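Note that this complex is displayed minus one protein chain, with the remaining chains in position.
Here the chain labels run A and B in written order, and each chain numbers its own residues starting at 1.
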Amino acid sequence: MSARILHIARNTFREAVRDRVLYNLIAFALLLSGAAIFVGQISIDIERLVVVNLGLTAVSLFGAVIAIFIGIGLVSKEIEKRTLYTVLSRPVRRWEFIVGKFFGLAGTLVVNTFFMAIGVFGALLYVAHRFSSSDRSILVALYFIILEFLIICALSLLFSSFSSPLLSAIFAFSLFVIGSFADDLRGFAGLTHGMTRWIAISAAYLVPNFSALNVISAVAHQQAVSPQLVLQNTLYALFYTAMALSGAVLIFERRNLK
Amino acid sequence: MAPAIEILGLEKSYMVGFWRKRPKRALHPLQLSVEEGEVFGFLGPNGAGKTTTLKLLMGLVFPSAGTARILGQEWTNPEVKAQIGFLPEQPYFYDYLTAHELLDYYGQLSGVAGKDRNRRIAEVLTRVGLTDVKGMQLRKFSKGMLQRAGIAQAILHDPKLVFLDEPMSGLDPLGRREVRDLIEELKQEGKTVFFSTHILSDAEALCDRVGIIHKGELRGVGAVESLTASVQGKIEVVWQGTQVPPSIKALGAEYHVTGDTVRAVMAENQQDAAIDALRRERIRLIAITPLRTSLETYFVEKLQHAQTTAGTTS
Partner (left out) sequence: MRTRRRVTVVASLCLVTSMALSVLLLRRIDQVRPQATLEDVLYVNSPKLVKRLSLGFSGLMACIYWTRTVQYFGHRHYNHEQSYNELAPLLEIATSLDPQLLPAYQFGASFLAPAPPNGAGEPGRAIELMQYGIDHNPDNWQLYYNLGFVYYTELHDYKKAADVFARGSQVPDAHPSMKVMAARMAEHAGDFETARMLWTASYQTSRESNIRKNALEHLRALSVDEQVTQLQAAVTRFGERSGRLPSSMAELAAAEHMNGVPIDPDGNPYVLTREGRIQLAKPDDFPFVTKGLPPGYKPSALPRFHVKG
């Protein structure tokens, strides 16, 4: 069972790489090094701030785009192109397929983020000339960004299991934006009254809480992140991902393939 | 011994229509069984339900009702899939993989152990004639090569039962011959082969038994031998020339003159009289053969019969 999941995951990773997804690292490198050099030249005492803010935001955005664009096709493309036929005629369970695809995409993003992290630290070293102990919190920010990616992958996979690529992209992107304002949404919901209150609150709590996973500003200002938050965010991301994947499995188990 | 395939009333209806959905029957309840070691041909025109049946058996589509057993197990049991191979119609594979990588991946998924895998892949590639291109990405494969790759993945894990959906489609005559030879080989190896096609001559040559399906309903099943048995003891006599001796005409035989030969159809017991007549007239006899129904005739007959009795279309 786990062997099959691993094989599917590896194949998904291979597909992403051969799809030249990792070339995005070139764009990222250009962006970050350009910014680092520019900021280093004008020397207005916020070099570190700019590099950390820009670098981490770029990691987050590039990764989210990759997660969405590859994620939405993970299932729908295989159904469309009928490559699934010869896979499901083997002893592969449908749920193994979903889980394998998830790990493949998540793995791709982790590898991608790893290279980007090297870039960020490299740029930081260039402008600040040395690391300080507070830079450790950048690793926490990166860890949170990876947790974000896990959630986005799972959601994209969920949409891919029943929706066309275009609609899935819209849903996934919308949830990404809304999730960034999840705190405000819960605040809004708390101000409503009557019948709408229950609907609003339910919706506000089901939206992925990306705002808690975004500590970029804090880290840029060299604030530490509380270990309690790290633990809770980890658990939250795990449960949310499990929820989305369960949904994907339930839908896919029932799907008649064309 | 349990049949290799037992289809027990599998049926499938789809809801069609944009606003008000109406059910459309793609497959009426199907009762069919195939014994181990048989080569079974599933015949029918396009859209008859052949692919639907295969998709139901593979678990790609869920039936509206009915069950099936494959190799004695529930058809939905994933473990049984380790012993079956499937070639879909007009297969499409991950085009970013090479043939070797594809077979390696499929081998992993089918549970072929690492040590055996490479050996099996080499064997299978040789068998389908793709050894030279095993390192080429599938996106560069021609249709014939893809078909061969498809057959390769279907037999890679040495399954007991092989399902082929239109295995000859899109192949040139050489390719078709190769596939026919392969199916023969599989039969020699004791495997059960279930294949669907609308090309009757292939079925006639390869199959032990055939089933004919039309508009989602099974119209007839039987051994090829018995379906194409001699028709009411008639014979066909062929001789040179354009003359038809009056005595033969007197027998009431039908005859056609084509070019420099005459073909006449008559009863078996009129054979001697015909031979005598030709010898008397010094006409050269070319051939006497028992008249057999072709599978085609049987096929067309069944379809027409169905249309007249069924009346309404589904």
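Keep this in mind: contacts are C-beta pairs under 8 Å (C-beta built on N, C-alpha and C of every residue); 3 or more make two chains touch, one makes a residue touch a chain.
It should be emphasised that the depicted structure is a prediction, and the values quoted were computed from it without experimental measurement.
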From A:Leu6, A:Ala29 or A:Met243, residue that would touch the chain that is not displayed: A:Met243
Identified contact with the non-displayed chain, of A:Val110, A:Ala218 or A:Leu257: A:Ala218
Contact with the hidden chain (one of A:Ser2, A:Gln41, A:Ser133 or A:Gln228): A:Gln228
Contacts of chain B with the absent chain, listed as residue ranges: 74, 76-78
Hidden partner chain, residues of chain A it touches: 93-95, 181, 183-184, 186-188, 190-191, 205-206, 209, 211-212, 217-218, 220-221, 226, 228-229, 232-233, 235-236, 239-240, 242-243, 246-247, 249-250, 253
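Here is the rule we go by: only the chains that are shown with their structure count from here on.
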Whole-Å gap separating chain A and chain B, where each centre is the average of the chain's CA atoms: 49
Residue ranges of chain B touching chain A (in the complex, touch as defined): 55, 58-62, 78-79, 81-82, 84-88, 91-94, 96-97, 105-106, 108-111, 150, 153, 163
Residue numbers on chain A that touch chain B, as the complex places them: 3-4, 7-8, 11, 14-15, 18-19, 81-93, 254, 256-257
